[in-house]
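Worksheet: the structure to be examined is printed underneath.
All protein chains but one are shown in place.
Labels run A and B following the written order; every chain starts at residue 1.
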Amino acid sequence: MSVDHKTIQKIAHLARIRVSAEEREELASELSNIFDWIEELDKVDTNDVDPMTSVVQASATLRKDNPNDGGYPKKITANAPEAVEHFFTVPKVVE
Amino acid sequence: MGEILKGTKDEWEVVIGLEVHAQVLAGSKLFSGATAEFGAEPNSQVSFVDAAMPGMLPVLNEESVRQAVRTGLAVNAIINLRSVFARKNYFYPDLPQGYQISQYELPIVGEGAVEIDLPDGGGKTIGIERLHLEQDAGKSLHDLHPTKSYIDLNRSGVTLMEIVSKPDMSSADEAVAYIAKLRSILRYIGACDGNMQNGSMRADVNVSVRNPGDKLGTRCEIKNVNSLRFVRQAINFEARRQIEILENGDIIDQETRLYDPDRDETRLMRSKEDAHDYRYFPDPDLLPLDLEQSYVDELKADLPELPDIRKKRFVADYGLSVYDASVLVAERDTGDYFDSVAKNRDPKQVANWITGELFGHLKKNDLTLKEAPVSAKKLGELIDLITNNTISGRTAKEVFEKMWRTGSDANEIVESEGLKQITDAGAIEIIVDKIIAENPKNADEVRGGNSKAIGWFVGQVMQATAGKANPKAVNELLRNKLKD
Partner (left out) sequence: MILTDLTIAEARNMLNAGDISSVELTEAHIRAMEATSSLNLFITETCEKALSKAKESDTQRLSGNQGKLEGIPIGVKDLFCTHGVMASAASKILTGFTPCYESTVTKNLWDAGAVMLGKTNMDEFAMGSSNETSYYGPVTNPWQRANEPKVKLVPGGSSGGSAAAVAARTVMGALGTDTGGSIRQPASFCGVVGMKPTYGRCSRWGMIAFASSLDQAGPLTRTVRDSAIMLEEMAGYDAKDSTCVDIGVPEYEASLEKDVKGVRVGVPKEYFLEGMPEEIRSIWDQGITWFKEAGAEVVDVSLPHTKYALPTYYIVAPAEASSNLARYDGVRYGIRIEGKDLQEMYENTRAEGFGREVRRRIMIGTYVLSAGYYDAYYLKAQKVRTKIAADFRNSWKTVDLLLTPTAPSAAFVQGEKMNDPIAMYLNDIFTVPASMAGLPAISVPAGLSSDGLPLGLQLIAKPFDEELLFRGAGILELAANFKEKPTLAA
């Protein structure tokens, strides 16, 4: 299956990764190759097969409702590229 | 039936579906142990999990699950014994993981229904499509800096229930009644405080229009409407906007819009323009949630009496009007209050006291029922004093006023202020005789057949006794004495 430039552009935007025209070219051909290879899976009959949800075959464990975390805004913002008074900051967003 | 809107060319019908987001009342967040309270310092209620630090993992809060199941049961819905958490992927600064953990294909609650009460006294059944659990996002503040938005993650990860209705509503009235009923149910069972101002309950409103009988039109979603008034205004504006577009021969684009209350209009939400591909998939950090039927049954048995059932009981057992019953059951506290006062008393009289004096005082003082200085027990005692002729209805209102101000009980006030009615017939008779003797002309009028004039005598006796004479006894005496 071939992946075209337009698709690469769309996917790159969804993934928020800037791609140059040159990279677009390379990615289109690499992804096309990879998806050709993946097409092998079409040969597997998966009618009436449930998709795997978890390899450990167990269900969720629940946590007691104890408020026992948080309260350390300094640590939360310690690694931020930009923070003001314990807020993270980003370029202004227009809603 | 829903209302018909008239455009310049055609007649139109509005179709409304609501996605109500209700914050679950819990001590900690859906997947972390940080607290979920409202209004703290920025990023102070944030754990490493909520800030999506590398390597952090979610663990499900059992209280969130419990409240979702209870809510499902309260809206008569199917509880799915297996449900799956899925990731909804999109980029936004207040969404630290880059995905919201939500439920997609297998929500915890399936189809249900809610009965709504309409202003004209009628009702309607609104279908529930599903209810699922999801994480709330953080908060972006856009007005603290000229070129930056500030991000506070305190809300990030707080448990929300998204309750999705079917597109069963056809007017703003119905939408408002639906939210009000949902809010009432949520507050009854203690799953959500229903506070729309703080954002613990908010609605995404889906609006489309069509010519009567046509298939559904293209809808627009108005995000995050946070008051009943705005829901009404947003729907009305949006319906008009869509009708205008269609009557101009254009088509509606399916889009996400925001309601701007300052301008009373909806506008396109720019940040959501390209958010059409959320790439949902089951969250591999969380295993499927499996519930036992016995767990669901226990929660069902423990549910309190819900407003619709209670309303029917108030009508059937107490003989209240449907209107009075609706008013009294809207809040669980009010219903409880009524129940406890009405026991062994005249229900109609109790209802009047609650909807009249009590509500009036609460409103004037901006208090909730829980904060009221007059408890159910105290109101009951006051009403008993009327019933056993210790005080008159009029005196009772004064006593209530004093009870409200001082917190004392009715007996104390009546006792200490000497407000007890004079029921001693002998004492009243002396006064009656004196007044008849002093006013022969008026007495003759009554004897001459003008029965209305007897009211004048009643007034005179009451004045002479400072209102303490039992009006019934006074009436009887006067009638006897002034018989022709």
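Everything below uses one rule, namely that contacts are C-beta pairs under 8 Å (C-beta built on N, C-alpha and C of every residue); 3 or more make two chains touch, one makes a residue touch a chain.
Bear in mind the structure is a predicted one, so any value in this text is a computation, not a measurement.
*Asks:* Out of B:87, B:361 or B:378, point to the residue that touches the absent chain in the complete complex.
*Replies:* Checking each option in B:87, B:361 or B:378, the one touching the absent chain turns out to be B:87.
*Asks:* Give the residue, chosen from B:17, B:42, B:58 or B:217, that touches the chain omitted from the document.
*Replies:* Considering the complete complex, B:58 is the one touching the chain left out.
*Asks:* Suppose we count only contacts with the excluded chain; which residues of subunit B make the list?
*Replies:* Within subunit B, the residues touching the omitted chain are 48, 51-60, 87, 89, 91, 93, 96-99, 149, 151, 276-277, 279-281, 283-287.
*Asks:* So which bits of subunit A touch the chain we can't see?
*Replies:* Counting only subunit A, the missing chain is touched by 3, 7-8, 10-19, 27, 30-31, 33-34, 37-38, 40-41, 43-44, 46, 49-56, 58, 60-61, 63, 72, 75-82, 88, 90-93.
The criterion applied here is as follows: only the chains that are shown with their structure count from here on.
*Asks:* Which whole number of Å gives the spacing of the CA centres of subunit A and subunit B?
*Replies:* 41
*Asks:* Note which residues of subunit B are touching subunit A in the complex, please.
*Replies:* Touch residues, subunit B against subunit A: 26-28, 32-36, 41-51, 59-65, 84, 91, 93, 140-142, 144-153, 258, 269-271, 274, 277, 279, 282, 284, 286-290.
*Asks:* Enumerate the contact residues on subunit A facing subunit B in the complex.
*Replies:* Listed in rising order, the residues of subunit A that touch subunit B are 13-14, 16, 53-54, 56, 58-73, 75-77, 84-95.
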